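Shown here: the complex without one of its protein chains, the others still in place.
Letters are used for the chains, namely A and B, taken in the order the chains are written, and counting of residues starts over at 1 for each.
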Amino acid sequence: MNMLFIYALTGTGLFFIGFYALIIHTNLLRKILALNIMGSGVFLVLISLAMRSGHSSPDPVSHAMVITGIVVAVSATALALVLMLKVVDITGKPDLHDQEDE
Amino acid sequence: MIANKNKSEDKIIRLLLIMLLTLIASMVAYAVLSLPESATNLQRLVDNNIDISGVSNPVTAVLLNFRVYDTFLEMVVLLVALLGVWSIKEVPIESMNDLKNPVLDTLVDLLVPFSLLVSIYLLWVGAHAPGGAFQAGSVFGAGLVLLMLSGRQPFLNFKGLPLHFALIISVTLFISISIYSMFATGELLKYPLSQASSIIFILEGMATVSIGLTLSLLFYGIYTKKKYK
Partner (left out) sequence: MMQFIMTLPWAIMLILFPLTGAIISFLWSKQGNKIGLVTITFVLISVIFLAWSIIEQDVYLHTIGGWDAPLGINLYADGLSLVMLIMTALVGLGISIYAISYFSADQSKRFWPLWLLIIAGLNALFLSSDIFNYYVALELIGLAAVSLTALGNTRKAFLGAMRYLLATLLGSLLYLFGVGLLYHGFGSLDIATLSRNVQSTPVLWVSFALMGGGLLLKTALFPLHFWLPPAHSSAPAPVSALLSALIIKSSFYILIRLWLSIFGPLGDGTVESIFGLLGAGAILWGSFQALRQTRLKLLVAYSTVAQIGYLFLAFALAMSGGSIAWNAVVFLAFSHALAKSAMFLVVGNLLRFGGHDEIIHLDRVAQRLPITTAAFALAGISIIGLPLSGGFIGKYFLLESALLQEQWGFVIILLLGSLLSAAYIFKVISHFFTPSSTPHDSKIIPANMEWAALLLALAAILLGLFSSSVLSIVDIGSPFELEGEKL
């Protein structure tokens, strides 16, 4: 059973590595990728903890949550990418620093 | 979000951030590790009720019966994403034939029908083994993307109102079944026992179509011919 906790810790690690990358990088594509890594981290935690049940098969509700989460993440990533492309189109640079008043 | 002209200032902020995040991460890790090795969760409830759910795969039962309302909203999220992409960037349906070579053409000729078969198989098998609408829809969408990338134009003649109908067919079906269930059983999205597996199969089938089309059109929205540094 302890193997599962290693996966769960990996998921946690991924989440925070992604979090760091999200804050540090200015390039929008890297931020979007960072969000995806964070998402993968959460899913990994959910799935690995799902194996903890006494039964031989994993907990189906966690798996259902992850499937839903993946679909939502894909939709959000697509929207983010299109928005990023629009920002690049308009400002010429893929970052958010182009603000006149802030 | 972080950019400083002063390099050493930059380094200090990075270090502080890493320390802060490590601190939070270890607290989260501690909480994760403190979870007991065998747990009480909803699995027993699922197992008790799976026989009347209409399918035998527990994950499908959860997604398409016990918690089908979540799946309903999730199909709406997919639609929202596509509407969002379309409102930001009107992409004219045109060919993306950047990649054109005989190897790719042959591969596409083999792969796309195969992916269609795999998609239908995944849809069917989801009732009793891992599989289901989302998996099938993703493979279907991938097949469409492959078609787009190789220069065939799946949406050249299939656009406008018919395409829009196909995109919303899944959400419309969910709404219809909601209304039907309200009349038939008085409870939202409650399937009459004898019809449960058929309803699930229809929902999954239409969901596959909508998911595949939406995913491939989302990809299309991102496609651009410009090169960026």
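In this text, a contact is a pair of C-beta atoms (placed from the backbone, for glycine too) under 8 Å apart; a residue touches a chain by one contact, two chains touch by 3 or more.
No experiment lies behind these values; they were computed from the predicted model shown.
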Option from B:Leu156, B:Ile179 or B:Ile202 whose C-beta touches the chain left out
B:Ile179
Given that one chain is not shown, which residue among B:Trp86, B:Tyr121 or B:Tyr223 touches it?
B:Trp86
List the chain B residues touching the unshown chain?
24, 27-28, 30-32, 34-35, 39-42, 45-46, 49, 65-70, 73-74, 76-77, 79-81, 83-84, 86-88, 161, 164-165, 168, 171-172, 175, 178-179, 182, 185, 187-191
Mind listing the chain A residues that contact the chain we can't see here?
15, 19, 22, 28, 31-32, 35, 38-39, 41-42, 45-46, 49-50, 52, 61-62, 65, 68-69, 72, 75-76, 79-80, 83-84, 86-87, 90-91, 96, 98-102
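The working rule: only the chains that are shown with their structure count from here on.
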Taking the touch rule as given, give the residues of chain B at its contact with chain A in the complex, in rising order.
1-3, 14, 17-18, 21-22, 24-25, 28-29, 32-33, 35-39, 41-43, 46-47, 58-59, 61-63, 67, 70-71, 74, 77-78, 80-82, 84-85, 88-89, 134, 211, 215, 218-219, 221-222, 224, 228
Can you tell me which positions in chain A touch chain B when the two form their complex?
1, 5, 8-9, 12-13, 15-16, 19-20, 23-24, 26, 45, 49-50, 52-55, 57, 59-64, 67-68, 70-72, 74-76, 78-79, 81-83, 85-86, 88, 94, 96-97
